[in-house]
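Removed from the display is one protein chain of the complex; every other protein chain stays in position.
So that you can tell them apart, the chains are marked A, B, C, D and E in the order they are listed, and the count of residues begins at 1 in each.
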């Protein structure tokens, strides 16, 4: 069985893959015929594929997020690889295939990521800050085990959001050691809360975001998280006008740094400045790492990366 | 007694004025002497003034927001009028002068403005929307009788915020009649709530903003109002995830239209689009009206107005 | 007969429609065959349609702006509905079908819109302003009965330009009552003249703009209207250097508010500030209204609207 | 007599100069005293100067645009030279001093510049274009002999506008020879007309702009010139809808290239593209030349030049 | 034989053309078939073409940059002409066809352009400047005979880069005569060096750029040329810290004028300001000239030109 990342043009392959997207389309022949326009994926990447002459049964059988066994021919089309599917059937139980094996996911197990986040919360010394963070994490507990951090921008895979948090927490801990004027409680809280409403902003399955939710579009995850902190404080009977509540809301509200990037206020506390830059550093480096990992080893340039000024990254070999 | 707006260069005037700003400064003579750098104001405008050779008693007596009787000589300095104060004393009770007569204020009495706002709230047919609006207005009830709508931008005077609301409500009512697809409840609520947190964002006295508050800087009035709606819904036991709560928060969050103007989301409901444009139209026309009113009738051009692309307005006489 | 807005996927429909666009294309089969790529429209909306295997007669018969009777199958293609035409013939006289029934148009009859505009002109008290406005309106009298206000942006339908004017006049009248410092003559004139050269800037038929004219591209409707005012003043022997001529030209030149939006000068009179905001408010609310009207009632979100920061509008149900 | 450009700090100078600006100010001593805050200029540059203890006679005698004989001490103040005036009297007839000797002016005599412009008009082969250009030049004939091309930006001196035209005409002639697809008639006309309304946009005396006129602010020189072309065509009975009239108006309207620089349309004819770049090249090089000429020879860097991205120019010596 | 520029829809043509681009694609018929998606070009322009049912031999025979004899039918597709190839064979020796006849190229022969550039270098009076320029030109000597100046922007054809240099040198010479403060040595050197590293920034054949090189992407031609000047100075034993080396590097580094256009510093010497504007003027006018030349004479408007604010150019006929 071949990983998608290893496909080579003009060769035939067989293997198990995930139907990430399936759309029924019509050819413009006369009479027009149905075909399936498919995106196959596995843990190594994804590829466009076509099933020509799709029967009515095919159109009912093959739906998004299903696992399939496929035999197909890979060809180059507009400088990108594409598979022409010759045979395809749904996975059977006896194939012994697990869905999660086919999903791109964070390199650390969800259970371990959640453990780290929960341990970090416990380590917050201020009990009010700790309980507000805990309250908000509880609201998305289940989704946090699998949600991505974004639709396509960065960490766009199973467990991506929790992985992003954990990496940022490591970096935050390093910075608190390097610079003693930073308050570790606030920085930990800011890192955990900054994207905490993303699971309600987006609709995702298996680490793949299909769309933004209506509250996600009308309020945005930044304001939603700010509202959650208000809710937490009321439920936990913490003074709404206390510096803690204001400080946590400021961290969340300002973490995109500029109005045009979605933050209604700019970072104006030490930890808010740190939070924004930790977030940016982690997101950008992950984009680079993911782009290099999903680009075949023998190619020098990755595809263009939107979040990096739409530039490709060069695999410099020194 | 002469209104400031009627001052003429090279003439002497006597009258009662408000000490809007007072700063003790040192001349750079040898030895340096103290003088008071003052901004005098009345209901018609304001003027820079100097009290040279300020004694220690002067420096203690004359403080911001005090009423004084002044005799002084008006001169032109850098193309603007300035008063050299020759005599000044605090107002005595027997002068029969009321502070509010010296404050620039909205052309409608506060009590009437508040009455209109309260009546409008009563006219909201949906009881949940009505009670959320009422809850938020209650939080700033006292300040709403006198707060300005902004530091300098527009409606920057006693009662300016309530006046802005009332004018917008009139315009909103007209539009709901003209275009039946607009929901009057939502539009009324949006108009009343959009700037409702401004009295907590700014520190003001007698219609004059001295500075932004700390929550004002760290959260901003937009996010504060969104949080208040969350608070109102919890206290009033209204479903936090209901379309009403989301719709009201969206109105508030989006009313500045663009991220670079402070809105984390852009208007995406009919009433939100209407609200932004009603707000802009009322604010801009008020800037024009106020600039024309405080510019002497015989001058063709007002000073430059920051909120109007930094342009002056021409008094076109046809 | 079914309105386009009511089409449902996977069903067959029969009805009369307008051929808004017709293009002859070749399939990439071997040998390639001709087909017609069509946009059908009626008063409720429009839909993409294909006539496969188009004969030479078909290609000559079916041309843009013709009315046809069609039987076809509606299908979903790339998340949008599309019709496969099974039978199509031109409308015959005995069908009793009128072209204008198939054209999307303003909700008020052209004759009534023109009547309102003409009455408003009569109500302008200053005879020179009145005659200049009249002169300019006469230049486009016929086109004003049917031209849209824009190619796609807003009021893009039969009579859209006159409808936009009339709505703006209503709003202008309200504002003149609300704020007495506005000069009704100037504001009325500004509203009528601001887009008066659009019928010469664009080439349109039945409310559909096919392209910009050469003078439209080289001069733009703003400068054209300014030149027309000069022309009117000369023909009517009104002093070219009078405040009236300058004031009317300023209204037209500044109504897009900013240089990057096409205005060589920014609004600097009270009426010019009002005009820009009345124009923006009416155009934006109409975009919202039209988008909601042409989106099926059961869909929550309209398509993205370019003129609203490229956002979709949500049909909030409270 | 020493030129201003040759002044040296801590030395005393005597000479004849022009009072470019005079403002009466008050010291902040007690009692305050009058002094004159002056800008002295001659053909080599200008310098700030103070006349302390200005008597009432002084204040009446010394007014802007007067010629004076001055003795004063030059000192450095905030890194710039400044003169303390010790003696000053108005020029007498017997001094034999001519005002124009003290005015910074173009290096070519006005009469010669006008001659070149007039000869160029005569050389335009198309009689309609020629007569429109001639008509517009006639409107500002007198002012063209002395007006500057801008307030401060470039060619801001006596005859600067005509000088700018003449230099551009030379460059235009070179380009028409280099690239035969350019139409010399249109390019000549565009060069002469592009800034032809500047003398009505600005109020200037002796090459010094004091302010913008009201039509200058409300219409701008670009739209004024476009209106003049309309006027010329009507008066000369040339078809308003002819390509010539449209082409000339397009040249004028587009010559600032971008909306944010004041052009309502962008260059879309060959000559309009050429015109914009000829204008930019000539203006920028003149800024450099003037800055180098008015910077003392021994200084390496000129002051910052606003029109050159606010950069100073380095006198590179190779 | 017909030039591409002269093709007419619905007619059959025969002639020799260059295969500028060839891509093997699959139809979406069942089974899919191979076809060749081709861009044919000759000295007059280019056209999209299809060879349906491409055999394996076809796919091996027809590769980019080959010359072919073609018989085909021209049709209109999406408002643009396209050729359906009916017969095609490679050019044979007996056809007597030269590759360079089919390549769009500068209107002056490469040998003459190089001669002009070399003569100009000889005319530089300063021996150090002369030898640095010579060193850098030697590095790309061969490529300079045929490289274009850009991928698509301007002068995108055989010899375009040298042609751009020569035209700029003519303009530079004119300006040095018009304005004596410009140093001809520096301006000549700046013109020759400003794009000298472009042949290493881009990969091109026959005047057609296929892609940017890796150093081109990672360093850019501006920094590469700056490094070359350092290299030249070291090899020629010229002081690295001399004003000449700094001056030449400044010319190269600043010639794009703004940071967002790729220049790390802005022009700050007289010659650097001149260089930027000469470059812009020549590039923009060439875009216009090329667009007019490759647009059929009977069409009024060229296609949109990206480098001209994405505007089309109008062929004004007066």
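Everything below uses one rule, namely that a contact is a pair of C-beta atoms (placed from the backbone, for glycine too) under 8 Å apart; a residue touches a chain by one contact, two chains touch by 3 or more.
A quick note: this is a predicted structure, and the numbers were derived from the prediction, not measured.
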In the intact complex, which of the presented chains make contact with the chain not displayed?
A, B, D, E
Decide which residue listed in E:156, E:238 or E:253 touches the omitted chain of the complex.
E:253
Spell out the interface residues on chain A facing the chain that's missing from view.
126, 129, 167, 170-171, 174-175, 178-179, 181-183, 185-186, 243-244, 247, 250, 257-258, 266-271, 273-274, 277-278, 280-281, 284-285, 288-289, 292, 308-309, 311-314, 316-318
Residues in chain D touching the chain absent from view:
27, 29, 33, 35, 50, 52-53, 75-78, 84, 300, 312, 314
Under the stated touch rule, tell me which residues of chain E contact the chain that is not displayed.
214-215, 217-220, 222-223, 226-227, 230-231, 234-235, 240-241, 246-247, 249-250, 253, 258-265, 268-269
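Methods note: only the chains that are shown with their structure count from here on.
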Would you kindly count the fewest steps from chain A to chain E, each step being a jump to a chain that touches the current one?
1
In terms of mean CA position, the chain most removed from chain D is A
Whose C-alpha centre lies nearest the centre of all protein C-alpha atoms?
C
Whole-Å gap between the CA centroids of chain B and chain E:
60
Geometric centre distance via CA averages, chain C-chain B, whole Å
40
Chain C: which residues touch two or more other chains?
29, 214, 217-218, 247, 250, 258, 268-269, 312, 314
